[in-house]
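Left out: one protein chain. Kept in place: all the others.
We call the chains A and B, going by the order they appear; numbering starts again at 1 in every chain.
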Amino acid sequence: MTTEKQTSAIAGRPVPPAGRRRRPASPQRMRPLALLIWIGPSVLLIVGIVVYPLFETVRASFQDFALTGAVKGWAGFDNFEKVLTDPDLPRVLANTGIWVVAGVAVTTLLALPLAQLLNKDFWGGRILRIALIVPWAASIVMTAIGFRWILNYYYGVLNPFLMSLHIIQKPVDWLGDERTIGWVMIATAVFISLPFTAFAILSGLKGIPDDVNEAAQIDGATRWKTYRYITFPLLRGPLMVTVLLNSIWIFNSFPIIYVLNKSNPGYQNDTTITFMYKIAFLTDRDIGAGAAMAVLNVLIVGVCVALYVRRARLD
Amino acid sequence: MHRKPVRAAAIAVAALSLLALSACSASGDSSSGGKVTSIKFVAAEYSPKTAPYWDKIAKDFKAKTGITVDVQTIAWNDIHQQVSTMVQTNQLPDVLNLDSFAQYAADELLYPASEVESSSLAADFPKNLADSGSVGGKNYGIPFVGSDSVLFYNTDLFTQAGIAEPPKTIDELASDAEKISKLPGKVGFALSLSPEAPHIDYSTFMFNMGGEYMKNGKWTINSDANVKALGFLKQLTDSGATEVNPGNTGRVEGSWQLFESGTAGMVIGQTGLADRLKTSNIQYKTAAFPSSPGVTPTGLAVADYLMAFKKPGNQDAVKQFLSFAFAEKNYATFAANEGLLPVTSSSQKALASDPTLGPYIPGLETAKFAPVGEANWDKVLGEMKNSLGLAVSGTDPKKVLDQIQAVATSK
Partner (left out) sequence: MVTTRRLITSAVALALSVVLLSPYLVMLFTSLKPQDELTITPGTLLPTVWDFSNYVTMWTSAPIAQYMTNSLIVAVTSTVLVLLFAIPAAYASARFEFRGRRAYLFFVLVAQILAPIALIVGLYREFSALGLVDNLLALVIINTAFNLSFAIWLLRGFIASVPATLEEAAWMDGAGRGRTLLTIVVPVIRPGIVTAGIYAFIASWNEFIVGLTLISTDSKKPLQVGITQFIGRDQIEWQHLFATALISIVPVVILFLLVEKHLVGGLTEGSVK
């Protein structure tokens, strides 16, 4: 994924490519002590609050837990074996893959034109921006409960609404029907991730110098061409960040699936995160197995992120 | 000198100091060997009235005895996870209000009920309720509030469908439900088998069709009678007599909601539903649940318990607190607030004439409990919650019950 060197038609002046930093002229390397001030607090907090509990989780994954939650002893790899040989796991893994890929792809595809729209000046722009902040401002749990309320077969408003528009003939069991629940959950995830993504891309658009667009226009480029060859590549920075963050966030997302899928028995619609929670607290009530699943979750997303970062060559 | 980045050293120091901290992790409250003056009470949150109630009790208790009660009210949705976390980190409560106790008793974490009940309190429980809290013949769980399941039916819908009397047999229930479901936009029988609380509806049918959870101390979850009962529910669903998706319908926002809005003709309800229907204007009545020929009609008795955790020096404080919680004035207020049945004989006598709760009290005495005293009941229940609904959405009922039986008899 190399960045093409963009040149404007005006005298071959290179347009600074996004994502490619130039080495600062400041010659000396950072002295370690000075570095401590810049990155020290972040390291300390992350090690202490994020990494340390991970050790605890790993430790728990090798322990044998009683139904009460008390530790009975060491379990070796039993917990991992139990989780990896669970007959529901393949389905859960497949669900997770679709969940993340579809969620991120649709979010990104919708956010790009939305950001373009937000970048314009027109009456109603402010209203749109405020409307856009609301799904982000609302707690995910509450939004999910709201959707649950709307989608209810008997007393939700979506069915009567769609029927009055003749889009559907009979009420649909959005949350209980295997064919629809998956898409409902993905749509909810997109709905919630859209604001952040759109604003992040918008911030990137704001950072593009005006003269870049002007230059392209003077050259006679169509709006689409301008977008495709000039604007879009310059959004690489924000896009890479949002795709990465959205993937991680959607992968780790618990409330959406939990709330919308709550009334469905079995594991057909679970992702690895809700599966982990169910094993630990709801069905098996086996903390050790839940911890093993948590470790697997970290490994899965860690490997994917590592591959992504290497491929994108963000160094 | 640049070879060893100071940054790496800093990280190592941070990590080490945190590991050191964890090594000397302090356990719960400090008691100096004598009696404690402060106890932790974890209560389940039934409604927004629960937390203020217990806070007030704690205040009154402190004024009376000088013992501080640290109250934690946790929503039902989250309390099991939270308690599990507490046990894991050795932050046990002193008194816990929960719907299961056998696993804590099995791990020898609890006082036997006799050691923390005053003699007058111990004598005040009806036998079936007191015994429901026993594990291996010894009482550990102290029943606190109870409910039994009865049939709720909408008299308007019955009239509209031309049904004069509530059903007395299971077959009548099926045919009545089918008749009502033919009314436009109505549901015959609102059945709830989603992971929220499927065992209530299922057990009610199962018991009344001659099924049992256990026989002679052995699990009989996949007995023929039980398979027949679950199969009956599948038939009921397939014939359209229930709402469209009972396997995916809960109780509180599902079957009870359908009944409250006048959409459903029949539902299995408890005192909580009656409390809820006070503000609705549907016309309804309750009746004993129908049963198969030769089976005495019964309901599923469900109780929530108080249990006391063994911690050095807290026995006396816990005993006092329990007596205070059950004290007439306090206890009656709690039951009234939450719309639940009190379980002591004395309070039941006092409530016998209450229009809302009174009618349920006799039923509680004859209702049957699920085997909550089995050490792995919580696990069996977890499996039931997760899979019972599958039986009405395409999976073979026998397979479902076989799976639950396997979980019950494993380990």
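We adopt the following convention: contacts are C-beta pairs under 8 Å (C-beta built on N, C-alpha and C of every residue); 3 or more make two chains touch, one makes a residue touch a chain.
Keep in mind that this is a model prediction, so the values were computed, not measured.
Of the options A:95, A:143, A:231 or A:283, the residue whose C-beta touches the omitted chain is A:143. The chain that is not drawn here is touched, among residues B:195, B:272 or B:397, by B:272.
Listed residues A:100, A:132, A:215 or A:256: the one in touch with the omitted chain is A:132.
Residue-wise, the contact with the chain that is not shown comes from A:159, picked out of A:79, A:108 or A:159.
Set against the missing chain, the residues B:159, B:235, B:261 or B:296 yield one that touches it, B:261. By the touch rule set out above, chain A reaches the unshown chain at residues 16, 18-19, 21-26, 29-30, 32, 35, 37-39, 41-43, 45-46, 48-57, 60, 114, 117-125, 127-143, 145-147, 149-150, 152, 154-157, 159-161, 171, 191, 194, 196, 199-200, 202-204, 206-211, 234, 236-238, 240-241, 244-245, 248, 251-252, 254-255, 273, 276-277, 287, 291, 294, 297-298, 301-302, 305-306, 309, 314-315.
The missing chain lies against chain B, touching residues 2, 5, 7-8, 18, 21-22, 24-26, 44-48, 50-51, 55, 70-78, 82, 85, 88-89, 91, 185, 252-253, 256-258, 260-263, 270, 272-273, 275-276, 279-281, 338-339.
FYI, only the chains that are shown with their structure count from here on.
One inter-chain figure worth recording: chain A and chain B are separated by 37 Å, centre to centre, where each centre is the mean of the chain's CA atoms. Against chain A, in their complex, chain B makes its touches with residues 2, 5-7, 10-11, 14-15, 18-19, 22, 80-81, 83-88, 103-104, 106-107, 109, 193-196, 198, 243-245, 247-250, 253-254, 257-258, 261, 263, 375-376, 378-379, 382-383, 385-390, 393. Those residues of chain A that touch chain B in the shared complex are 29, 32-33, 35-36, 39-40, 43-44, 47-48, 51-52, 55-56, 60, 65-71, 152-155, 173, 175-177, 262-267, 278, 280-285, 287.
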